[in-house]
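Of the protein chains in this complex, one is absent; all others appear in place.
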Amino acid sequence: MTKPRLTTTAGFSIQHLQFLGPQGELTQALPETMNHETLIKLYEAMVLTRLFDTKAINLQRTGQLGTYPSCHGQEAIGAGVGLAMQATDVFFPYYRDHATFLLRGTPMSDILSYWGGDERGSANVENPASEDFPICVPIADQCLHATGAAFAFQYRNEKRAAVTTIGEGGTSQGDFYEAINLAGAWKLPVVFVVNNNQWAISTPISEQTACKTIAQKAIGAGIDSVQVDGNDVIAVHHAMQHALEKARSGKGPTLIEALTYRICDHTTADDARRYIPQDEYQAAFEFEPLKRLRVYLEKNNVWSDEKEKTMMAQHAKTLDEIVTKFLQRPKAEITDMFDYLYEKLPQQFQFQRNELVNEHG
Amino acid sequence: MTKPRLTTTAGFSIQHLQFLGPQGELTQALPETMNHETLIKLYEAMVLTRLFDTKAINLQRTGQLGTYPSCHGQEAIGAGVGLAMQATDVFFPYYRDHATFLLRGTPMSDILSYWGGDERGSANVENPASEDFPICVPIADQCLHATGAAFAFQYRNEKRAAVTTIGEGGTSQGDFYEAINLAGAWKLPVVFVVNNNQWAISTPISEQTACKTIAQKAIGAGIDSVQVDGNDVIAVHHAMQHALEKARSGKGPTLIEALTYRICDHTTADDARRYIPQDEYQAAFEFEPLKRLRVYLEKNNVWSDEKEKTMMAQHAKTLDEIVTKFLQRPKAEITDMFDYLYEKLPQQFQFQRNELVNEHG
Amino acid sequence: MANITLVEAVNQALMYEMTHDENVVVFGEDVAKNGGVFRTTVGLLEKFGPKRVLDTPLAESMIAGMAIGMAAQGLKPIAEFQFMGFIYPAVDHILNQASRLRNRTRGRLSCPAVFRAPYGGGIHAPEHHSESTETLFAHIPGLRVVIPSSPARAYGLLLAAIRNPDPVLFLEPKRIYRWVKQEVPDDGIALPLDKCFVLREGSDITLITWGAMIKETLEAAEALEQQGVSCEIIDVATLKPIDFETILQSVEKTGRCLIIHEAARHCGVGAEIAATVAEHGIFFLRAPIKRVTGYDTVMPYYKMEKYYLPSSAKIISTAQQLMEFA
Partner (left out) sequence: MANITLVEAVNQALMYEMTHDENVVVFGEDVAKNGGVFRTTVGLLEKFGPKRVLDTPLAESMIAGMAIGMAAQGLKPIAEFQFMGFIYPAVDHILNQASRLRNRTRGRLSCPAVFRAPYGGGIHAPEHHSESTETLFAHIPGLRVVIPSSPARAYGLLLAAIRNPDPVLFLEPKRIYRWVKQEVPDDGIALPLDKCFVLREGSDITLITWGAMIKETLEAAEALEQQGVSCEIIDVATLKPIDFETILQSVEKTGRCLIIHEAARHCGVGAEIAATVAEHGIFFLRAPIKRVTGYDTVMPYYKMEKYYLPSSAKIISTAQQLMEFA
């Protein structure tokens, strides 16, 4: 059957960005906005994040913390996002954003409180003015909250951006799509960062979608996107900076796909050996973000075993403080479950509050 | 700031298909699968659909029918879809598919019953073996039902396809996206047909999405798509045939964007003059599908005023039969609301059924 | 001052609050250019412009989700769902997010959003356009559910809902959108949320209802009065939380309790009212607690909807049964 003539009405392409290769080699010149001082800051944050996760896993194993999702392997994404954001931007996290929290100044002991079964983990009592949203467990909901906040910035002509993170599995959710489509239709100042760590618990990306890239999902919403090496903090940071400036200056949303790998169990409740091929899993460590950055810094003589030791000592101290603060946090009030439910507790539930007090108060 | 080097990792393009131009001129040779006899059949179905809609609107205006959505302007899409489908394929309609219903042999009096507030309108008592889904009002739900049925065909190795229709506004729904993404991931035998009539009630497509085309939404799901002139029944039919064969032979899903225009109110409850610019609205009639097909058939001496008159007389008769059948349908049983709720009505609700009978039985 | 319908009262409240609070933003499907399919938002676009009155893309989960982000940012989003039958994709955001934001951040963030939707049957609408599923939302902790039943209450309760610092689901009984006209001063005075309204005082039986069923209940009370049965009518108005003080006082007085609602019976809000009366008011009761409600069936298409909807005749006969208990 002879093929009919088709006329091409639109064309698209997906671009990939990388500066720092797996061996710590530059694959192109550092962007002007990046320097060694900043890279050291990023490296230190990424290492602290790795140590924080490891510590949290131990706390869980020893019964001092609930189920915990570490971000081993994704530190470059969190760090790049966190550094690029300004204080006035607002963050709508998913649940593997520990490096971003660190750089946003979110009390890390609060993160432990959250996974330790304590609502105060999202209260940020040290900075109650923070507008950042709490960790979001129902996958993809946060994308729409970010668009709503972005609308508020646009409405008030504020030069601010909303940033939201999500996993590649989460991009299968209708909410993710509705959010990027709305952001495009209304040209909202929002940046969507997809942590493509190849797995959604036990489901590989190949079963999640027929798309070759997550970045191309932006085409389906008519917004810009870029794919970056998510293990290259320079690329993540550069793409974020670019997307944030674009958003703040009224030029609309961006979807950033950051390619990485989950080099840990999904959470402490998971056993990845059940489903991840060991060779693939081991191979992923070759590409993880910390090593390559350290190699680069050492090659450029701005880092050394000496500096590493000093940093580790400092980090150990910092971690101890975080954990102590978490463990020594005084017990919350039982009645909090009523006292923060509404601004003013309605009479009907006042009676229930009394019930609670009578039994446990 | 110097731009960094980006490497291109993927490229896409959107193709547009047309055979019959607005003046009834062929813009390329007829496909082998199309001939004048078939075109006449399509023309007659499209005209009957137009008359059916007009009749239904009158029935509503005279209080004999509830709110009714006509498909004025979209007849070529419905007809192309209906003719391309085989009896064994299954249809998951939205609510402007009257031409497809006609060609699927769905009793048109049932369609009137449905909009006349009678559940029997979806019962198809004349062909209870029909597996087609009823009209779907909650927008985009039908897309997922179609993927489920497509899975069943794949599961049983049946050479069948599921076909679902939706409006361009409906493509903003998460369900639409979740459906095309699943269809891609599982390579399901399903065809998604988007009736892009430019408006979602009062919302123009320009406010619905930043996408230049709806076809490109398929890129976000990793599936094939094509854009067709939805006022060109030849293009619609050809694209459908191609997509259906592809689906039945295990080569996966296709999204077809059919470009058209809603040359009527959204429903009889709507007044499009409130929001559609009159000039744009009038201009659209220049492109509507019936006229161009008639011109083409006349130019090729296979149609004439004579034939038109004969057809109109026949259609008038057919319509009278449909309307009479609808109006004379005996009243349904009041207890039907209980008797089809479950296969066997649970005891608890048996008591309620008695209440109903006692009051109204 | 002109007499206005419930639909006009909704519009008047929106106009008032948008005029006095620039943080109020109205959005939904076809609310701007088209003024809403029931005309509740007519004129808002012209008066307040496209920045504050927006037609959204067609996606209900999106409408609810974005409202949460807006509200947390200090705006007062008023999100419209075109019909209650289309609100279900938004349940996740209303239940998991909007109703919990204050609690899960221990007050750091909150969600002063209003979710509006016309609900209920009786207008010969197509399938899915006649839902009455308020109980699904009344069960959600942290949410408020409000249903007006007159132009004045629509105006006062909607103002209260918009000003409320927590999320409110505001359901509008479309069957009585244009039933009665009332003088409704545009004075910006809100009515109390969390309060029942006693629409009629009586001594023999308490008729408890809300929304459009007020119509049949008032008719029934008239007829019963003729037969010497004195009816007290309570418009619950706020279904979450419920003002049980007013309800229990009335039942204590009358000793008889009849609950009327349009929604399906099983786990309807009427069940909560009956259960609470059966716990705290049981010794006042001279008769069983009865419910006249919609059936536990899918709302029939319009040809049969009148057989589904509770009739005043059924309210009357049930009240008479209860009167037989001396």
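Things worth noting here:
By written order: A, B and C. Residues from 1 in each chain.
Assume a contact is a pair of C-beta atoms (placed from the backbone, for glycine too) under 8 Å apart; a residue touches a chain by one contact, two chains touch by 3 or more.
Not measured: the values here are computed from a predicted model.
Under the touch definition stated at the start, the shown chains contacted by the missing one in the entire complex are A, B, C.
Although one chain is not drawn, the whole complex shows that of A:Gly116, A:Pro189, A:Gly230 or A:Pro253 it is A:Gly116 that touches it. Between the chain not shown and the residues A:Gly169, A:Gly184, A:Pro253 or A:Pro289, the one that touches is A:Gly169. Of the candidate positions B:Asn181, B:Ser202, B:Asn231 or B:Thr335, contact with the unshown chain belongs to B:Asn181. Among B:Ala123, B:Val191, B:Ala258 or B:Ile334, only B:Ala123 touches the chain left out of the display. By the touch definition given at the top, chain B reaches the unshown chain through residues 90, 92, 119-120, 122-125, 128, 130-131, 133-134, 138, 141, 143-153, 155, 162, 174-175, 178-179, 181-182, 185, 336-337, 340-343, 346-349.
Considering the complete assembly, chain A touches the hidden chain via residues 66-67, 114-119, 121, 135, 137-139, 169-170, 172-175, 200-203, 207-209, 269-270, 274-275, 331-332, 334, 336-338, 341, 348-349, 352, 355-356, 359-360. Listed here are the chain C residues that touch the chain not shown: 61, 85, 88-89, 91-92, 95-96, 99-100, 103-104, 127-128, 133, 135-136, 138-139, 141-142, 240-242, 263-264, 266-280, 282-283, 285, 288-291, 295-298.
Keep in mind that, in the parts below, only the chains that are shown with their structure count from here on.
Computed centre separation for the pair chain A/chain C is 40 angstrom, with centres defined by C-alpha atoms. Multi-chain contact residues, meaning those touching two or more other chains, occur in chain B at positions 172-175, 207-209.
Counting partners per residue, chain C has 57, 59, 61-62, 89 as the residues that reach two or more other chains.
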